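Excluded from the complex is one protein chain; the other protein chains are retained at their positions.
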Amino acid sequence: MPQPYTLKRDQVGSQIYDLAARIFPICRSITGDGVRETLRLLREHVPFEVHELPTGTPIFDWVVPREWSIRDAYIKDSSGNKVVDFAESNLHVVNYSVPVSRQVTLSELRNHLHTLPDQPDAIPYRTSYYHDDWGFCLSHNRMLSLQDDTYDVHIDSDHKEGFLTYGEYVHNGELADEFLISSHICHPSLANDNCSGVALTTQLAKQLMDRKTRFTYRFLLAPGTIGAIAWLASNREHVDRIKYGLVLAMVGDGGGPTYKKSRRGDTEIDRAVAHVLNHSGLDPKIIGFSPYGYDERQFCSPGFNLPVGLFQRSAYASIPEYHTSNDNLSSIGANHLGISYGMISEIIELVEVNAFFQNTSPYCEPQLGKRGLYTNIGGDEAPPDRMAMLWVLNLSDGKHSLLDIAERAGLPFSSISRAARALHEQGLLSEIASKGASNVRP
Amino acid sequence: MPQPYTLKRDQVGSQIYDLAARIFPICRSITGDGVRETLRLLREHVPFEVHELPTGTPIFDWVVPREWSIRDAYIKDSSGNKVVDFAESNLHVVNYSVPVSRQVTLSELRNHLHTLPDQPDAIPYRTSYYHDDWGFCLSHNRMLSLQDDTYDVHIDSDHKEGFLTYGEYVHNGELADEFLISSHICHPSLANDNCSGVALTTQLAKQLMDRKTRFTYRFLLAPGTIGAIAWLASNREHVDRIKYGLVLAMVGDGGGPTYKKSRRGDTEIDRAVAHVLNHSGLDPKIIGFSPYGYDERQFCSPGFNLPVGLFQRSAYASIPEYHTSNDNLSSIGANHLGISYGMISEIIELVEVNAFFQNTSPYCEPQLGKRGLYTNIGGDEAPPDRMAMLWVLNLSDGKHSLLDIAERAGLPFSSISRAARALHEQGLLSEIASKGASNVRP
Partner (left out) sequence: MPQPYTLKRDQVGSQIYDLAARIFPICRSITGDGVRETLRLLREHVPFEVHELPTGTPIFDWVVPREWSIRDAYIKDSSGNKVVDFAESNLHVVNYSVPVSRQVTLSELRNHLHTLPDQPDAIPYRTSYYHDDWGFCLSHNRMLSLQDDTYDVHIDSDHKEGFLTYGEYVHNGELADEFLISSHICHPSLANDNCSGVALTTQLAKQLMDRKTRFTYRFLLAPGTIGAIAWLASNREHVDRIKYGLVLAMVGDGGGPTYKKSRRGDTEIDRAVAHVLNHSGLDPKIIGFSPYGYDERQFCSPGFNLPVGLFQRSAYASIPEYHTSNDNLSSIGANHLGISYGMISEIIELVEVNAFFQNTSPYCEPQLGKRGLYTNIGGDEAPPDRMAMLWVLNLSDGKHSLLDIAERAGLPFSSISRAARALHEQGLLSEIASKGASNVRP
């Protein structure tokens, strides 16, 4: 049996935070230099392979769009004051805006302004990827302060033939069966959504690099929607290797944890996450699949229907900071990132260890006492570790995985796996197959 | 896809009420002219075919009983006053009473009187179909007022060789698969039970007459128990065409709605009714099958086990008016009848439209934006109609019907079917088969 994986949450949380902070300022979009620059920084830690698909490549119902570049953008009043300036915040421009340079009245300008009346000091995050348009995002208060005037609007951007870029790192395990961990890398300066997810994914990959694993781990950092579609189109024939999958997003705040189940809803990743979260001491929210959210939408489209769920702390759109300038570095914390890291690590640990065993002495209980596995004076209640051993022996008939046993016993997986290890060492269990390995036919 | 069915509830409710009021006065029984006269009136609206089985015809464990006729009945006191008179209310005579003409003491008379001590002003409705007996029903207060006297009891009735009569109208659809709608037509002057059901059934048939449908609709108006048995005996080899079925009774009051599931409990009619009622804005009661009630008893007998449930507003025997003279025309209302009609129409609509579709672009999401099916500025929560489209696309794998999708999405069927129609028009869905059509092998 694999040995347990020792966690060091405190230290790891700070490392993830530092990485998130480092990539925060970059102006990312679904294509362009923002993603490339982000991956360049991350490759200092993990050798992500950079994949690029040319503009115009057909990917299922879509085509790879043009590459967007932006150099500058502002709105100037007639006195020459920049009342909105991209240099101040990359959220100020509707992401993927077409270039514009002209004078407009306040009334015309307003058709291109996006604000949040309910959060009058926050700048919203808006995109216009698949419809040619331009616009500015600004705080509602700043918009109210605009005088009736003629404004000079200027967006120095272009859309040209180029590439869609994504990063991928594969850690090979004993098995070809895979665990996919994916984060979207297309959002500009938003800390929780999703610098936090990108940084956590990178840290998980880094941690596994020097470890032998059973499963193969595939880490994917791709632009939302179009990047996942591009990856799926490029890997269509291999996706059935994916036995477990998680999309990670918004993992840096203190909410949740929140788990949205895969479309199938009863897969092993769904059960593993639910088990770990339910024993986390936190107050998890486990919700059913719905076809809106992050890239689980693509992984769980009916043609693929992969066992991929979404792990978050607060659920997207459930907190006021979501998709606003308030989702900055103060909205995430090293402690929260460390806890998120710890939970994902426990899920990985569970997946690595979870297996079917056969009780080698299935007729009546084996005599634990003669093997030093039983207290000597009878007559008391069984202590928890003994209960874990009795459960493992009772249910190890080749049909119950350790997770099945933990669930039925109402004990944490770690207690069941510790008992299984002790029994395995005594020859009372033989391992049949890893759960999720494609050679298992339970 | 079939087009949605436009309802006009208000107008329809009054029409149903008028029809119920018209047939209310007739003295029906399980056989005889009452049923014939009722069907004659209904045939002014819908060409019900009248079927007659001769007395003595064996029908399963039963035989068609003799035909009952009644001309007059009364109890006279020694002064010649009619203290109970059939001419005043046809409930005054125990239905199917044998003839009698003799003088009795009050004490003998009492053995043949039926009253309701808890509702001292109401006349109960009682029958003695399968046991030769005679009796009178009267208000408890009237019984208490009877003096010690010699009474002249007179029932001018007879039981002779004749027929059992029922009406049937079949609206042929594209499919031979049927939707059965059945109401009992044997009760005398009781408005809710079941002039309301008979009138609603007639109105539904009338409304479908000029409409093209997928399913074939069979409308049955037969005397309770014996009529359903007669129909089943006459149609034994065809009953497996019935894919959906509803018994309608007590549909004119403001209670419920109440749905009693079929014996199988998980059939499509059970799911369709539950869905419509749960989205009705009312407070429905959905209860399990039990072998007591109306003619679902026969349709759901173990040899047939048909997918037939019972739709009511208030449940039978749950309101004090039930089976008393208080179940008169003031106990039903055009508005309630209109709402009942609306719910059954929605159920029919659901059954007509419900089908299995295949997402023609099942790998990742199709690009809705380029087809005008997606708002252009991203970053907000998905609006309901977009959610309906995403659900339909996600679950249209040929294995989920639109109702399955509506249930899983937690959205009303109408929203899901509207989304399916939009996607179908764009070629993003292809229809596989109607749910319930016998050529479906899901």
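Note that the chains are named A and B in the order they appear, and that numbering of residues resets to 1 at the start of each chain.
Keep this in mind: contacts are C-beta pairs under 8 Å (C-beta built on N, C-alpha and C of every residue); 3 or more make two chains touch, one makes a residue touch a chain.
Being a predicted model, the structure only gives us computed values, none of them experimental.
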Cross-chain touch to the chain not pictured, restricted to A:Ser396, A:Ser417 or A:Ser434, is A:Ser396
Sole touch to the unshown chain from A:Asp77, A:Asp133 or A:Glu365: residue A:Glu365
Missing-chain contact among B:His184, B:Arg263, B:Arg313 or B:His336 belongs to B:Arg263
Listed in rising order, the chain B residues that touch the chain left out are 59-62, 94, 114, 124-131, 133, 135, 225, 228-229, 232-233, 236, 263, 290-292, 297-298, 300-305, 317, 323
Even though one chain is not shown, chain A touches it at residues 359, 361-367, 369-370, 374, 376-379, 381-382, 386-387, 390-391, 393-397, 409
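Just so we're on the same page, only the chains that are shown with their structure count from here on.
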For the pair chain A and chain B, the C-alpha centroid-to-centroid distance in angstrom is 54
